[in-house]
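Take this structure, written in structure tokens, and hold onto it; I'll ask about it next.
A single protein chain has been omitted from the complex, and every remaining protein chain is retained in its original position.
Chain naming follows the written order as A and B, and within any one chain the residues start at number 1.
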Amino acid sequence: MISLILSRLGQSLLTLIALVSVVFVLVRMKPGNPFQDEKAVPAHVMEKINEKYGFAQTSTELYLIEEWNLPPKVAALERYGEQYVKYWFNLIFRFDLGPCLKLYQGFSVGELIEQSFPYSLILGLFAMVYALGVGIPLGVVAALYKNTWIDYGTMLIAMLGICIPVFVSGPLFQVLVATKVPFIRTAGMEGVSDLIIPAIALGLGVAAYVARLTRGGMLEVLSLDYVRTAKAKGLPMSQIVIRHCLRGALMPVISYIGPAFAAITTGSFVIESVFQIPGMGQHFVKGVTGNEIFIVQGLALFYGVIIMGANLFSDLLQVWLNPQLRKDLVK
Amino acid sequence: MKPKEGSAIEFEKGSSLWNDALLRLRNNKLAVASFFFITTMCVLSFIVVYLPGIKLDPNSQDLSNRFASSSVDHWLGTDQLGRDFLARILYGGQISLLVGIGASMITVLIGVVYGSIAGYIGGRTRDIMMRVVDGMMALPFLILVILLRDAIENNIKEASDHMIHVWNWSPDLVLRFSNLAPLILAIGAFGWLTMGRIVEAAAAATSKMEYVQAGRSLGLGHLSLIFKHIIPNILSPIIIYSTLTIPSFILYEATLSFIGLGIEPPNSSWGTLIKEGANYLETALPLLVWPSLFFTLTLLAFNFLGDGLRDAFDPKSSKS
Partner (left out) sequence: MNKRSWSVLFLLLSSGFLISCKSKKPAEVAADDGILILGNSNEPKGLDPHLVSGVLENNILRSMFEGLAGDHPSKDGVAIPGAAERWEHSADFKQWTFYLQPEARWSDGCPVNAHDFTYAFQRILSPDLGGPYAEMLYYIEGAEDFNKGKIKDFGQVKVWAEDDLTLKLVLNNPMPFLPEITKHFTWFPVPKHIVNKHGAMDDRGNLWSKAENIVSNGPFKMKSHVLTHSIEVERNEYYWDAKQVKLNGIRFLPVSNAYTEARMFKDGLIHKAYGIPSELRAHFYENYPEWVRAEGDYGTRFIRVNVTKPSLNNIHFRKALALSIDRQLYIDTVRQGGGEKAAYSLTPPTEDYQPPKVFYFDPEEAKKSLEKSGFDGKQTLTLMVTDSDTAKRAAEVLQGMWRKHLGLNIRISTFDWATYLQRQHSLDYDLCIAGWLGDFLDPTTFLTMWTKGNGNNNTGWFSEPYEALLDKAANTADPAKRFSILAEAEKLFLEDTAIIPVFWFTKMYLLDPRVKNWNPLLLGNNPYKFIEFSTKPE
């Protein structure tokens, strides 16, 4: 097991390096400049800023464009090389992800993550707990009463979660619940309890996936011989489900929760905006649309860590739950 | 997900598996009803709206008749710019069904092939393949979309100019679909990642099963093992997941159209209609309710049809 984890960590590190390199180039290809604004910055000021932050073309670059007829975006790679080395140097030796350029002046990307990630994490965990807590029982019930009205009913409820996207469920909760119930705030983040409604809105869609995948997995397992034997022996259904079925039935769910958790914690932009939560999703979107190269690089790296961590976790869980795979490992 | 016309012939001469499956599917009333619902939706959106005599124009504005309620002229009323809402929903259905089904098909194709190969082969190759998936998941898709959007803008403009003014195609038609293909490809190109992971996990588990091991020792080829023995056995998560991705893609289209990749205003899709409708929550609820209703019913139909297909084609369930 330990060697498996170590090798996975090594692989993930390599993937992260590749990821940062790709993002590094992509974010610089995007049209626009972080310092440009609706009211134009005068050309001479822009020049100064561009020079300072490495957005200005160097003389070598101009030479490459003129003499070698390289497209400007390709010639710019010359300048990026140095910045690339510098970025890694700062990251490794100073743990510095770079500054925020125009948005959040005076803050570093590290500070940004430090301030906003706890909110995103708690929100994500709540949403995940909700999704699993609702999705798994619904799926199990539906499978046990396959092709009856109970099955259709539970699946209908589960699926409404997908049909109501966050940009509808958020405002809907606000109008139906928050403005009516006195002790629930419409939006804002004053305490952990303010995260409950956003978490439900965020978890609705995931719950639907979980319920559907659980139902499918349960149906598979229920048709297996050992379950039939157990049934024939006359064991109570609840015991069969918990002791014999769930472990196998949850396999598809488990391989889904890795990416799902990562998607929830990193993709909560809409919910953050609707409920006014100071989370991380908004920084990423604002960073991308505002050409904030360091924010985008830093958050992409951080997201990469989360995604790979979550995927590793769900893979390990899978190995641990599947005796066959475990046996392989021991060999 | 719906069977193609050509495949009916295969059913006739094919193995009993296909015949059995078709029979089982026919007996599943909900699945049959769902199939007809989806077909009706497609016919309404793609054929009926273009029939002569049907006067449904999704883009003609009547600014003096905004937010009208249902009437003989406008069955579902009018929207914020006095456009016939039924027309906007049906025309929107064209976009949404195309995006949902098209992108899902790409997703299934790439995800299943990639995932099952990785899961079957295992070892180093599998590790590399799966880390590529991890890396792609972490890539900021938004930047790629914006880059793509900016890169193709001028080409699309020229192309649609050419189609309208040289080939004399209807400008409505050209402007409705000109920006759609890049969107479907973009969603498909990144949408398969989770599918790939799910398939990989299932395939890895299945390839350890006795019958696959037996097939291997019998000297069956790798490809035939993958396509004949592994994929049919992991159909369940594939079908479930892909029927679920259809609605997410339909909604995702709204987000991407918002930053310009996908449909261009004034054209509508279910996603954009729902997104805009949400802004009228307090003031004009029908603008949210009607498109949500069409969307939800279609999605449910896809899922129940998916369940039916899963039951019908699952080799394990044929035993019961």
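Going forward, contacts are C-beta pairs under 8 Å (C-beta built on N, C-alpha and C of every residue); 3 or more make two chains touch, one makes a residue touch a chain.
Source: prediction; values computed, not measured.
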{"item": "Residue among A:35, A:63 or A:80 touching the omitted chain", "value": "A:35"}
{"item": "Touch residues of subunit A, complete complex, unshown partner", "value": "30-46, 48-49, 52, 99, 102-107, 111-112, 115-116, 171, 174-175, 178-179, 182-183, 185-189, 273-276, 278, 282-283, 288-291"}
{"item": "Absent chain, residues of subunit B that touch it", "value": "59, 61, 63, 66, 80-81, 146, 149-150, 153-154, 157, 160-161, 164-165, 171, 175, 257-260, 264-266, 275-276, 279-284"}
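We take it that only the chains that are shown with their structure count from here on.
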{"item": "Intercentroid distance (Cα basis), subunit B paired with subunit A, Å", "value": "22"}
{"item": "Residues on subunit B engaged by subunit A in the complex (per definition of touch)", "value": "28, 30, 127-128, 130-132, 134-135, 137-140, 142-144, 146-147, 150, 193-194, 197-198, 200-202, 204-205, 208, 236-237, 240-241, 244, 247-248, 251, 274-275, 277-278, 281-282, 288, 292, 295-296, 299-300, 303-304, 307, 310, 316-317, 319-320"}
{"item": "Contact set on subunit A toward subunit B in their complex", "value": "7-8, 11-12, 14-16, 18-19, 22-23, 26-27, 29-31, 147, 152, 155-156, 159-160, 162-165, 167-168, 171-172, 175, 205, 208-209, 212-213, 215-217, 219-220, 223, 251-252, 254-256, 258-260, 262, 284-285, 288-289, 296, 300, 303-304, 307-308, 311, 315, 318, 322, 324-325, 328"}
